[in-house]
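I am attaching a structure below and will ask some questions about it afterwards.
One protein chain is absent from this view; the other protein chains keep their places.
So, subunit A:
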Amino acid sequence: MQPCYLGIDVGSVSTNVVVISATGEILSSLYLRTHGQPIQAIKEGLRQTMAALPGDVEIAGAGTTGSGRTLAGAIIGADIIKNEITAHAVASRQEVPDVQTILEIGGQDSKIIILRQGVVTDFAMNTVCAAGTGSFLDQQAARLGIPIEHFGDLALKSRNPVRIAGRCTVFAESDMIHKQQMGHNTEDIIGGLCEALVRNYLNNVAKGKEILPPIVFQGGVAANAGIRAAFAKALGQEIIVPRHFAVMGALGAALLARDYVAKHPGTRFKGFEVSEEDYQARSFICQGCSNLCEIVNIEADGQLIARWGSRCGKWDTLGE
């Protein structure tokens, strides 16, 4: 049996599942849409991963990351539950060992991670606006009637990208409509949109950070050639997109799980069969005090497997 490690990244837009070997080679990788139903996405991801794996594979450790990491961790029985920043940094370091800057644009979050000598020294995430993220591009592509897959190639055809206000999605959208009404062609508008998104990212997320090469660009949006070109132009640097750019979070989680299990032997992973179980989340408002916390219970086949949400800790222990 070959010991392997499972990593799951449950984000707001996508859910990714990766299985790596002990050397960090990816054996299986999966990119699914979360569609607002993380439990379904996790189950589906596990099911497909199990089908894709060769028979001699044994999961020796499992890790989760992403905004749904706690939920995913409770369902699969993760050994380590880590935030996206750390997971991304770990994955990037494996792909490009001397990386100094990581640009990451996902569905709802965009982030920049600064590493020096292999250690994260600084990071930032978008705080008050999601203008510079994948969902916004998705939405605009849909509005223009262009499949998102062709979006980047069209942007590259632009000779004269129009300047679009990229401060915030609402402004960007209305400015874009204005530019359309003025008669600009679609390529130039899309080209302009890519530049606006990159400008927004550099001004609001990467603000004040020293962007040194090698620069790695990852997350779902890295598939977009238009954004890649806009970054290269704005930074005047080569932009490296790693092979597994879309599943770097899951890869990081798997790597973290591998390192964790090496130090703390014995995995808590419940096995792929958990995808067969029936999960339910129930919530109630605790009336114990005036905080009125919303307590969430996660049940598997009627059995309580996890609970969170209380501020005082009253409900933290299972079986109370």
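In the analysis below, contacts are C-beta pairs under 8 Å (C-beta built on N, C-alpha and C of every residue); 3 or more make two chains touch, one makes a residue touch a chain; residues count from 1.
Please note the rule applied: contacts and distances are computed from a predicted model.
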Name the absent chain as its UniProt record does, using one of the following: "2-hydroxyglutaryl-CoA dehydratase, D-component", "Extracellular solute-binding protein", "Spore maturation protein" or "Sugar ABC transporter permease".
"2-hydroxyglutaryl-CoA dehydratase, D-component"
Given that one chain is not shown, which residue among A:Asp98, A:Asp122, A:Glu238 or A:Glu276 touches it?
A:Asp122
Contact with the hidden chain, among A:Arg47, A:Lys209, A:Lys233 or A:Lys270, goes to A:Lys209
Check the options A:Ser67, A:Thr169, A:Asn200 or A:Asn224 and report the residue that touches the missing chain.
A:Ser67
Residue, one of A:Gln2, A:Ser174 or A:Asn291, that touches the chain absent here
A:Asn291
Residue numbers in subunit A that touch the chain omitted from display:
67, 82-86, 109, 117, 119-123, 125, 127-128, 207-209, 289-292, 294, 311-313, 316
